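With one protein chain withheld, the remaining protein chains of the complex are depicted in position.
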Amino acid sequence: MLTAENTKKWMDSFYRKIEENKDYLSELDTPIGDGDHGNNMMRGMDGVKNSLAQLQDPDLKTVLKAIAMGLISKVGGASGPLYGTAFLEMAKKCSETQKVNELLSVALAGIKKRGGATEGDKTMVDVWSPVAQSNAITPKIIDDAIASTKDMQARKGRASYLGERSIGHLDPGAVSSGYLFTALLETEGTL
Amino acid sequence: MLTAENTKKWMDSFYRKIEENKDYLSELDTPIGDGDHGNNMMRGMDGVKNSLAQLQDPDLKTVLKAIAMGLISKVGGASGPLYGTAFLEMAKKCSETQKVNELLSVALAGIKKRGGATEGDKTMVDVWSPVAQSNAITPKIIDDAIASTKDMQARKGRASYLGERSIGHLDPGAVSSGYLFTALLETEGTL
Amino acid sequence: MKKVGIILVSHVPEIANGIPKLLVQVAPDVSLSSAGGTDDNDIGTSMEKILSAIEKNEAEEVLAFYDIGSSKMNLELAIEMTDKQVHLYDTAFIEGAYTAATLIQAGVPLDEIEKQLAPLKIK
Partner (left out) sequence: MKKVGIILVSHVPEIANGIPKLLVQVAPDVSLSSAGGTDDNDIGTSMEKILSAIEKNEAEEVLAFYDIGSSKMNLELAIEMTDKQVHLYDTAFIEGAYTAATLIQAGVPLDEIEKQLAPLKIK
């Protein structure tokens, strides 16, 4: 069950993982992209941190919306509107349900609609989809999902220009999404 | 027969016509183009004037080449490489023949190759072509050629984006080419 | 001013600022506005900048063109947040915008403009 409180903790944890792995994420984005995914996510999470810090006793919807707007405003790359749409969809749905898997399921639909990608296109969708569909998120589900992008040929985003040559590299957005879900796993009371 | 001397006079006369009709040429370029043809040609002819002024006792080839380079360097629009190519082709041919219709004929071929336009596409080709093909250039041939562009639909250049809506306007490059040939007619000894 | 305007979205501020200079020559009566780069003018796009380009366009209805895929997503988000009618085209960026500008200036109706844009669709 997501609450305003545990969602903020979730974001603190995601922030730290991005901070730690910023360079690695940008490195992943170099052979099959423009090398900025780590910086983009760091800028985005700084935006989220600032937005959240300004809220006084917010409800869950306000928290989710602030996360969305922080990411949309600050990321600057494709992952901004994608992560942003995910949290925006969760914000819309959260008056009805606070269950994580139901919220992740509308978030996934939002990402797919925004970017037009589907499973197997070597994008963050390949992590969001198995995670949203599992009854119990585990580290293995997350890690397998990330690893599955390695052998895929990209069909969306900058990596898709490389065709077959995109094979053999992990998708950076899949890896950052992995941090998001690992952070969720590590945040007490969310699941 | 073109000579270095009468070709320079021809250019003086063309210069004055462009100067007098600069605004009119740009006006013609407004409904079916970007409104700069008069300014482009004026800049080009200033370039030609300067280039010619620097030559000491040049031969015909040098004169034709200087005209070409002046136009190519200074016009800035499509008419620059087109007029420039015309004079460049004349320069290449003039050791072999100095006859106006033979020189205009290689010039026309150059324009067609450079721009890919053919007769009826509503471009300067529709003036260069009948003039180059006539045994004796007359004011009527020139004026009829210019007028013929009015009812044509543009298939090359900026006007071609307008499709049928380009019909009903004279082509600016056809009108400036008319000045070039009227100037030629008025230059003693060239024909 | 024509009733239809154009908005241009690029990852690069210079490109966004430069394209109107090409278009205004053939379309002096078409409202052109653009959004380029991130909030910090780095390479990327900013939903807020796009939204404000849409809002400040003087036309009632705007045609939107963008450079590469990631611009499109922020453009779509901005479109969802405005009341203005925005039509988004997956055409060659500069060439699509140039074609549209020429035709809007000539008073060509939108359905005909769209026909002429169709062969320029490459994304």
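Which chain is which? They are A, B and C, in the order written, and residues in each are numbered from 1.
Everything below uses one rule, namely that a residue touches a chain if its C-beta (ideal position, glycine included) is under 8 Å from a C-beta of that chain, and two chains touch if they have at least 3 such contacts.
Note that the coordinates shown come from a computational prediction; the quantities given were computed from them, not determined experimentally.
Interchain touches from the omitted chain, evaluated on the whole complex, reach A, B, C.
In the complete assembly, the contact with the undisplayed chain comes from B:Asn40, out of B:Asn40, B:Ser148, B:Ser176 or B:Thr190.
Along chain C, the points of touch with the absent chain fall at residues 10-15, 17-19, 21-22, 25, 36, 43, 67-68, 91-95, 98, 119-120, 122-123. Taking the complete complex into account, residues 34, 36, 40, 72-78, 80-82, 84-85, 114-115, 156-158 of chain B touch the chain not shown.
Residues of chain A that touch the chain left out of view are 31, 33-36, 158, 161-163, 165.
Convention: only the chains that are shown with their structure count from here on.
Put simply, the C-alpha centre of chain B and that of chain C have 36 angstrom between them.
Contacts with at least two other chains are made by no residue of chain A.
Contact of a single residue of chain C with at least two other chains is seen at no position.
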